[in-house]
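This is the structure I want to talk about, given as structure tokens.
Entry: subunit A
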Amino acid sequence: MGLLTFKKGIHPPDMKFLAKEKKIRRIEAPKELYVPMSQHIGAPAKCVVNKGDEVKAGSLIGEKGGFVSTNIHSPVSGVVKAVIDHPTVFGTKVQTVVIENDGKNEKAYLDPAKQSAVETIVPGILAGGIVGMGGATFPTHVKLSPPADKPIDTIIINGAECEPYLTSDYRLMLETPEKVVAGLEIFMKAVSAKKGYIGIEANKKDVHGIFSKLLKDRDDMEVSLLQTKYPQGAEKQLIYAILKRVVPAGGLPMDVGVVVQNSGTAAAVDELFSEGKPLFERVVTVTGNGVKEPGNFIFPVGATLEFAIEQAGGLTDDAAKVIMGGPMMGFSVDNLKIAVNKGTSGILVLTENEVMKEDYDVCIRCGKCIDVCPMYLSPYKYIELGEQKLYTEAERWNVMDCIECGSCVYTCPSKRPMIQFIKAEKAKITEQRRKEAAK
Partner candidate 1 sequence: MKKFYMSTSPHVFSRDSVKKVMWNVNLALLPAAVWAILRFGMDAFISMLVAITAAVLAEWLFAKLFKQKIRLWDGSAFLTGLLMSMTLPPGMPIIFLIVGAFFAIGFGKAVFGGLGYNPFNPALIGRAFLAASWPVAVITWKEPTVGALSSISAEAAGTLASTIPVEAVDTITSATPLGALGQAFSLNTQGVIDGAQLDAVTGALSSKESILDLFLGNIGGSLGEISALLLLLGGLYLLWKKIITWHIPVVYILTVGLLSWVFGGKGLMDGSFLFSIFAGGVFLGAFFMATDLVTSPMYSNGKMIYAFLAGVLVVMIRRYGGYPEGVCYSILIMNAFVPIIDRFTKPKPFGYVKEVSK
Partner candidate 2 sequence: MKVLKIIKNGILSENPVFRLLLGLCPTLAVTTSANNAIGMGLATTFVLVMSNVIVSMIKGFIPAKVRIPAFIVVIATFVTIVQFVMAGFLPELNKSLGLFIPLIVVNCIIMGRAEAFASKNNTFLAAVDGIAMGIGFTLALTLIGGVREILGSNTFFGYLVLPQSYKPMLFFILSPGGFFTMGVLLAFFNWISSRKKEA
């Protein structure tokens, strides 16, 4: 059988060897945790604790602040030291609960028995504060609440992990595949989907083998081997690769009857329904040549990057760039006080030599960005338009369809910062649309 894939895309060196063989290690929570109230896309959660309140691992500290929003739970037992504004990876400061860990590790989990009935799955997921753990942090209960006219027939578990360096999903699937399968089962039950797929990239053949064995006797689930290519794990590309369905532009996977969930999310959902454990910790890969001992760890949400990197042996002398997430779509940070959140799949530290420092060069119109764009856009154009501030024109060139996978910049011989211009254009257009809507 040929490997499934989408059209175009790139083949960056996957660099996963750094942490691939490292077993997931559970880390004792740090003394102080900074739990931000905004760890998901959408409205921030409303803080429901005050300074001095006592919390236990799993107690609710933030309540969802809108439809697209979710709950936030304390990762440890201890005392709320303060509620402050703390920087996040986007440079803005958000409300953050500082919890002093008392080390007792008392638990206040949800009641697992209550959560398993079909009609309580979605509310249960909301109560457990589950979000998409691949990086986009979209609240899972929203994804699982499609409108009545869009029935879901298929759930895809995204185990592609196409970002170079990252191995957290790989280790998770390797070590606890049954949790992923159980999670998938819950998802399928929630939307009464008939079929479930698990998509695995070909550089993780061992995981594919494990799942094949696990699912041997099931005909409602299937594991698909995908070509190792970036961005194989992008929702629309994954759906196309496995089902050959095309998600319409501006649409969501539910428009073609599909919901895609990350493998980590599936495992978290299983833990929620079997143990009643809400989402407050996750597997994080700390990797890159800039840390001394790369590895995969379970960190509580709210642990600072400083702490996380410390667990991986600390920074090397030539560490120069810290990235939250993978190298293709992650965000660089300049402040190690920023906390790990529900979407932090990896922390990548690059060394001085690996950082691009030169200025970008002129466009020689080689068209490579066009050849690799998985959305069939013309990335080169967005710099021209961005420089001239022609935002409406950029909209006409479909800038809003860009998934910001970064393939264009990766492949560009001139290293032109297309993604940066695209982000600026998208921000401008969104602002403009909001203004027009307000009118």
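Quick note on selection: all candidates are chains of the complex that A comes from, given by their letters.
The rule we apply is simple: a contact is a pair of C-beta atoms (placed from the backbone, for glycine too) under 8 Å apart; a residue touches a chain by one contact, two chains touch by 3 or more; residues count from 1.
Since we're looking at a predicted model, the values are computed, not measured.
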Out of the listed chains 1 or 2, which is the one touching subunit A within the complex?
1
In the complex of these two chains, what residues of subunit A are touching candidate 1?
10, 12, 164, 236, 240, 244-251, 256-257, 319-323, 325, 327-334, 348, 350, 354-357, 361-368, 370-371, 374-378, 380, 398, 401, 404, 406, 409-415, 417, 419-420, 423
